[in-house]
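One protein chain omitted, others in place.
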Amino acid sequence: MKIGFLGLGNMGAAIAPNLIKAGHDVSVWNRSPDKAAALVAKGATHALTPGEASKAEVVFTMLADDAAVEGVADDILANLTDGGIHISLSTISVALAEKLTQAHADKGQHFVSAPVFGRPAAAADAKLFIAAAGETEAMDRVMPLLNAIGQKVEVFGDTPSAANLVKLAGNFLIISVTESLGEAMALVAKGGANNTKFLDFLTSTLFGSLIYKNYGALIASQTFEPAGFAAVLGAKDMRLVGAAADGLTVPMPLADLLRDRLARLVAEGNGHLDLTALSALAFKDAGLK
Amino acid sequence: MKIGFLGLGNMGAAIAPNLIKAGHDVSVWNRSPDKAAALVAKGATHALTPGEASKAEVVFTMLADDAAVEGVADDILANLTDGGIHISLSTISVALAEKLTQAHADKGQHFVSAPVFGRPAAAADAKLFIAAAGETEAMDRVMPLLNAIGQKVEVFGDTPSAANLVKLAGNFLIISVTESLGEAMALVAKGGANNTKFLDFLTSTLFGSLIYKNYGALIASQTFEPAGFAAVLGAKDMRLVGAAADGLTVPMPLADLLRDRLARLVAEGNGHLDLTALSALAFKDAGLK
Amino acid sequence: MKIGFLGLGNMGAAIAPNLIKAGHDVSVWNRSPDKAAALVAKGATHALTPGEASKAEVVFTMLADDAAVEGVADDILANLTDGGIHISLSTISVALAEKLTQAHADKGQHFVSAPVFGRPAAAADAKLFIAAAGETEAMDRVMPLLNAIGQKVEVFGDTPSAANLVKLAGNFLIISVTESLGEAMALVAKGGANNTKFLDFLTSTLFGSLIYKNYGALIASQTFEPAGFAAVLGAKDMRLVGAAADGLTVPMPLADLLRDRLARLVAEGNGHLDLTALSALAFKDAGLK
Partner (left out) sequence: MKIGFLGLGNMGAAIAPNLIKAGHDVSVWNRSPDKAAALVAKGATHALTPGEASKAEVVFTMLADDAAVEGVADDILANLTDGGIHISLSTISVALAEKLTQAHADKGQHFVSAPVFGRPAAAADAKLFIAAAGETEAMDRVMPLLNAIGQKVEVFGDTPSAANLVKLAGNFLIISVTESLGEAMALVAKGGANNTKFLDFLTSTLFGSLIYKNYGALIASQTFEPAGFAAVLGAKDMRLVGAAADGLTVPMPLADLLRDRLARLVAEGNGHLDLTALSALAFKDAGLK
């Protein structure tokens, strides 16, 4: 199948090769064109503009934020084949997903939201977890493509934005873990108990999942570089959660707390740190260190 | 060894038999004496007063709250053998642990904090997880007893109250999960996506631990009876977390949120529900149901 | 001067006559045309479209929200005279003010933000308080008009959106009073003391301003109808505060609390009540009534 792929950051550059491996004809585009060379070496075509890459049956976008997706939306709409499908893999707002759904429908095209969970290494191994939603007919057509890049695809109905909401809710849960561990460990540390021992105890008993182990270890050692998931991106996600909650009239006090914590990190000039750095605020506010 | 055991509620009644099985001479006391019969049938002696049960080398307390422990403290102090050890298994305040540590030391006795994680069924199977702390010499003497009732004992140093702090921090983390899942699911539900599917997706990917599966299922179905862990007890625990945080000057905004949520449940007359009922507040505030 | 006036709700209908009294030639427009009759009786011309009213040297907008202003923006831009000025009196977002500033500049026109504080009765008496901002030259030209409708005009520099930010910050302070009084009175009431006496004591000592007296009386009696300022409008304002805070990266935990409280009122179907009804949430959560 002729496929366009827009966005070759850490995630996009790891995902696109799995589509090539699956036998597709993939045309890649990136704002900084130097990222394309590695993909061309793996069999991709280098498109010089978003519009050129979008002359395809399916176009994937894996871009940094709403603005980046909006920046290429008109090119996709103008060039995607009749009946073509735009699959958005990145974390975008519910509102933008709704807008794109309408815009593609107006052109006789389709929009599918398929935001992914996983880090670049998982993407390279086609081990992503994907929350997807879109019209049944479009979903049927794209399912083989999603299965080529992920280990699990869960379909959340025929309204694309539902998948974006699920992704945002999932990121909210992930960031919540950081806040709860941060406060718990600040309390334990200031009380004189050992946090590594506390973490070992917790993760060998009730909190066995990887996220508690991995994030807990970073928080226990207060080590936030290099960033696996930069705070500034977490801040963006929490703003999107807030916008979705505002739009649906859902009060979310814990989400507010996380948004404020991350905004503070960014405002203080620490947005480049890993998002577990928000635990450092609980430590600092307790006068630790 | 001659052992006293004060408190035969759901937990105490399940723990004491494991001490009898380990070959100890156990004298049990409970405020409502009818609870003692089942233990006597298993080989315990029935003490009619806390003081009588406390004429022992080691006394365990497994009582509802600080007030209940304070209600028997003088009897224990007066009757425990010289060099004897009081082991507190229940969730009490850091301040009370510090007070009892001093009081027992003044009498040439020892105080060990060993709060337990686990439900009655785990207690009956000697599968509890135990956070313990106390003077090394006392810890060495009680370790065989703790191993007789739990599957894992983690020692947090020689200051007994450190174990209480760990227990409180652990309960805080547990209740945090409820709040984060409650808010996430209120958002997802109001946005029209299916929460059971959302939960399946999460727990098969990043949030594999039992607590997310079990609590998540209760929250997805908004089923809060019968209570595994009553909200009114969670409210008490969160007040103890708040008191510990105040005492140590550790700001804990998420803990505040949980304390308020649980206080609201209790004030509304719903303290008898399972603590996952605090998720119902996020749902209700979003106008769901 | 030839003036257009768009929006004849409670506020607009009270403001426009003061411009007529000041000798201006005022053309009014409203979405529901029946509102225009009363103004025509006072000397206004009835414009049938926003564009018709906008053929003027100055156009005022006093509309419900961002969407309403955006709905007439193109008509104003297309019809306002060269060098003309669009004065926005209503509470709109910082982002929309920035967008309109640019759009009018691109057309050789001017945009002035002049959001007002005051209720319809104050508007009718030309007793509004006005926070204004815009280019010096434009401000000089509109100052006589603003003085014709208000008792005090404070100029916050030459960036129009600064006035919107001031208005939003002011509304945030007003709503904050409601929350603080609500929590304080819930505490006092549940503790058995008399809230009317509490309020009298406060307002005769430290809290002498009208807002504490007026809001306090409504809260003490828990009387929320008829609405002076509907909760649903307060909810909108707090969303605008949140958006401004997000845009500027300013963590505002109290603003979050107010936004959640108001969202809850709206989600529960009580958005039509006065915004002091958010105090009822503190009462209800304490189990009062």
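Residue numbering begins at 1 within each chain, and the chains themselves are lettered A, B and C in the order written.
Going forward, a residue touches a chain if its C-beta (ideal position, glycine included) is under 8 Å from a C-beta of that chain, and two chains touch if they have at least 3 such contacts.
Predicted, not measured: the structure shown is a model, and the values here were computed from it.
Student: Check the options C:D66, C:E135 or C:E179 and report the residue that touches the missing chain.
Tutor: C:E179
Student: Would you indicate which residue among B:E52, B:E70, B:E98 or B:D260 is in contact with the undisplayed chain?
Tutor: Only one of B:E52, B:E70, B:E98 or B:D260 touches the chain omitted from view, namely B:D260.
Student: Against the chain that's been left off, what residues of chain B make contact? List them.
Tutor: Output for chain B: 239, 242, 245-246, 249-253, 256-257, 259-261, 263-264, 266-267.
Student: Give me the chain C residues in contact with the hidden chain, please.
Tutor: Contacting residues on chain C, toward the hidden partner: 94, 117, 129, 131, 133, 152, 154, 156-157, 159, 161-163, 165-166, 168-170, 172-174, 176-177, 179-181, 183-188, 190-194, 197-198, 200-202, 204-212, 241, 244-245, 248-255, 257, 282, 285-287.
Student: Against the chain that's been left off, what residues of chain A make contact? List them.
Tutor: Looking at chain A, the ones touching the missing chain are residues 253, 260, 263-264, 266-269, 284-287.
FYI, only the chains that are shown with their structure count from here on.
Student: Can you check how far apart chain B and chain C are, centre to centre, with Cα atoms defining each centre and the answer in Å?
Tutor: From the centre of chain B to the centre of chain C is 52 Å.
Student: So the centre of each chain is just the mean of its C-alpha atoms; given that, what is the distance between chain A and chain B in Å?
Tutor: The computed centroid separation for chain A versus chain B comes out at 38 Å.
Student: When the C-alpha atoms of chain A and chain C are each averaged to a single point, how far apart are the two points in Å?
Tutor: That gives a centre separation of 38 Å.
Student: Please list all residues of chain B that touch 2 or more other chains.
Tutor: Residues 253, 285-287 of chain B touch two or more partner chains.
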